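Removed from the display is one protein chain of the complex; every other protein chain stays in position.
Letters A and B name the chains as they come in the text, with residue numbers starting at 1 for each one.
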Amino acid sequence: MSENTINLTLEVWRQNGPTEKGRFETYEAKGISPDASFLEMLDEVNERLIDDDKVPVTFESDCREGICGTCSLMINGQAHGPNKGQSTCQLHMRTFSDGDHITIEPFRATSFPIIKDLAVSRAAMDTIQQAGGYISVTTGSAPDANMIPVPKPAADLAMDAAACIGCGACVAACPNSAAQLFTSAKIQQFNLLPQGQPERWKRTEAMVDTMEDFFGTCTNHGECFEACPKEISLDFIAFMNRDYVKAKVKNRNLSGQKS
Amino acid sequence: MTATMNSRTTSPALDSKVPDGDNATLWENHKFSMKLVNPSNKRKFTVIVVGTGLAGASAAATMAELGYKVKAFTFHDSPRRAHSIAAQGGINAAKNYPNDGDSVHRLFYDTVKGGDYRSREANVHRLAEVSVNIIDQCVAQGVPFARDYGGLLDNRSFGGAQVSRTFYARGQTGQQLLLGAYSALNRQINLGAVEMHNRKEMLDVVTKDGETAGIVTRDLLTGEVESHSAHAVVLATGGYGNIYYLSTNAMMSNVTAAWRAHRRGAFFANPCYTQIHPTCIPASADHQSKLTLMSESLRNDGRIWVPTAFDDNRLASEIPEDERDYFLERKYPAFGNLVPRDVASRNSKTVVDEGRGVGPLKNGVFLDFAEAIARDGKATIEAKYGNLFDMYANITGEDPYKRPMRIYPATHYTMGGLWVDYHLMTTIPGTYAIGEANFSDHGANRLGASALMQGLADGYFVLPYTIGDYLAGKLGEGVVPTDDPVFKAAEAEVADQTSKWLSVKGTKSPEHFHRELGKIVWERIGMARDKNGLEKAQDEIASLESEFKTNVRVKGDSSSMNTELEKVGRIADFFELAKLKARDALVREESCGGHFRVESQTEEGEALRDDENFKHVAAWEWNGEDTAQTKHEEQLEFNDVPLSQRSYK
Partner (left out) sequence: MAQAMPNLRDPQPIRTRREPLPFPLNIWQSAVGRKWIMAVTGLGLLGFVLAHMIGNLHVYEGPVELHEYAEALRELGGHIIPRTVLLWVLRLGLIAMFGLHIAAAYTTKEISRRASDDANFIDGQKNYPGGRDYIAASYASRTMRWTGPIILLYLIFHLADLTWGLLPHTDYVRGDPFHNLSTSLSNLPVAIIYIVANVALAVHIFHGTWSMFQSLGLNNPRFNDARRILAAGLAGVILVGNLTFPILTQVGVIDPDDNPCEGSGSEAAALECFEAEIEKAEA
């Protein structure tokens, strides 16, 4: 707990709409408490903009405790800012020093069109999940929960994958705008469980193919892992790659069969 | 089961539709007696689901599976952002896997008792019954619940229960359950059975001839006001905890959808019931935008105290043992730091109000682990609470292994909501409310790990049955077309409201008014309420509201994304709700669960119920902007769970 406030200079990307020309604008953020979160700092900047009768900066956030995945922001060239394993809402201003210059940009990728200022559309990520990110079980048809034991390591690994909050930082951090980390987490969450086996190969093909409709290709830089607020492992990407080529083998048609 | 036991009677406007019979077989029998829609007719019905959290996503998916045409709406960019995602602890179910004597009846009993006898027995029993199906459903969907080494599901215990019935997925149970419901929803979207509308905020319910016709939404990307018609509308829009400004709710959580339905005829029940969670991280300054909850389990090892002296500015470590007041241990020797949520919260407030609060803003109490660390070693404490300690350190910048944590209560769940009958239908025929948005299952206080259970019970296993009973009667009727005058009028009203805010051109931000409103509500309708304060609150809210309406400054335009414009409409609804909340708290002259009236307490300072006069649900009817709401009462009957007074001495 510090009583000293800090002064910062912000370079904020402003863009009025998806097809408008964007630009950086400079704001002085004075008297910021180190205990404020990054988004609270932006709230304060916005309040002052409103006081000055100016249009506040549009940015998105919701839960502000690092679980909903709504917040984004490229802070000084790093998705969710400099701290590892944190989303922007969990980043606190004590990470910065008095006099710092901070560049704030939206997450960028062709499939993340800017809506306004720092808000982008991440709808393509939903499209990937809709393609197969589920286990087809109709309500009411489930067997007793303890009918199928799941080895603890498998359940734990599935949970590691399922921790993904779908924020899109992996895409934003990737020089190729690839969504491999997100997609692999969403696939493996199911592929690792016994319940996910019947649709495993179909799911993998459908979700990877949909991913490739929108995002780039993985060159194994590992930037996504560094940016991921949930520290989803790169190993899931390897699992996905393996399952995908296996799926091509398993899903091949019999001779004379139509797909 | 209409009550006539005491002097008060249920208002004729409130037909709970609870069938006669024994609670244990009620739901089973009722499922048979409800009307059905045959499979080939289901596709003729359109149902709108607003909100895609646990309740909304599960309801939309399940109804689509049944064959209804479903249109789902969320104001988020994706269904998976709903605030259900932030629930940490777990979900209760009467599976009795640990073989410790749990049963449907016990879960039912605990929930009614935990709700301080202000919930409807029949609803709670049904909730307990379907709880077991929820776990089956979620496991089949691939929710990675914690398991033991044999590969079977693990359980833990939670406050208010003496059995282990809580299923959990690390500290992210809400996230995992939501992702499960979201995946079921995705499947239906992929199959074309659900039409998903992202980033559209519902701003009105439209009725025609007294029945539901559809909704009016505003497209948050383009500002376009649109109508959507349907045979039935389901509101799964969550609670109103953000009325306090600072709460553990998400920034965008609001009461707007429920409130607009209220203005169109849905009664609003028990708005004074709010759950205040004792272990949250106190606000660090005025800039604070929300509060963060920390698991209650911390109270198992931490000792809560404040200095005995007023305005003590010393560091915790400099305060000698005899100048510390372990106030919970002092007042409640038997339960000590483990008293229920409301008791712990209220006592923390008392010492802070006395001026013995700690921290730079004097707004917290210490939760001290020094003794636990000395006793069990740092490693043990770290293994138990490591992630919570890290979270605390990240937010406050203090090391809780070295300095005691500072905690303070914060709002985190609202038990009140739209009044619904046994079918979960509001007083508008064809409009339903499920999940936290309704009032039905938790009474005046919710037990831990029960919110997730209720949301999913409503969505997966209750609404999809009960809605058929209403729709069966509509067979052959088309939807009201969106060019009908009722829609056009509602659209015009919404558009008008929206542009009105832009034209006020005042001097203060919407955020400013929300913060000020929150201060009043927290101060006067928070943990302890009294007549005087509630009356003052009504005046204060009214005067702040009139300043708000004339002096708010909303920048930007209404034809592109404008988060300020979204916010201002929601705050306006909070103002109206705040007035009702104050009134509801004022007329409920008893203490129960999350509602503590200073005038009604035992000698030991415990909540004292008045079952003679207040064993009812208060449901408020909207009478227009300038007329006060009318109160209706639904009397509650307790046949299976005998009324008793709580005591934690």
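Worth a mention:
To be clear about the criterion, a residue touches a chain if its C-beta (ideal position, glycine included) is under 8 Å from a C-beta of that chain, and two chains touch if they have at least 3 such contacts.
None of the values given here were measured: they were computed from a predicted structure.
Of the listed positions A:Gly85, A:Pro149, A:Pro194 or A:Gly222, the one in contact with the omitted chain in the full complex is A:Gly222.
Taking the complete complex into account, residues 198-199, 221 of chain B touch the chain not shown.
Interface residues of chain A facing the missing partner chain: 11, 13, 15, 18-22, 24, 74, 76-78, 103-106, 108-115, 121, 123-124, 127, 174-178, 208-209, 212-223, 225-227, 234-235, 237-245, 248-249, 252-253, 259.
As a working rule, only the chains that are shown with their structure count from here on.
Each chain gets one centre point, the mean of its Cα atoms, and the points for chain A and chain B are 27 Å apart.
Residues 1-3, 16-17, 33-37, 39-41, 43-44, 46-47, 49-51, 53-56, 58, 60-65, 67-70, 86, 90, 92, 94, 115-116, 119, 121-123, 125-126, 129-146, 148-152, 155-156, 158-159, 162-163, 165-166, 189-190, 193, 195-196 of chain A are the ones that touch chain B when the two sit in their complex. Residues of chain B touching chain A in their complex: 58, 61-62, 65, 76-83, 85-86, 95, 97, 133, 135-142, 144-153, 169-170, 172, 174-176, 179, 182-184, 186-187, 189-190, 198, 221, 250-252, 284-285, 287-290, 292-293, 359-360, 394-398, 460-461, 464, 509, 511-512, 553, 555-556, 560-564.
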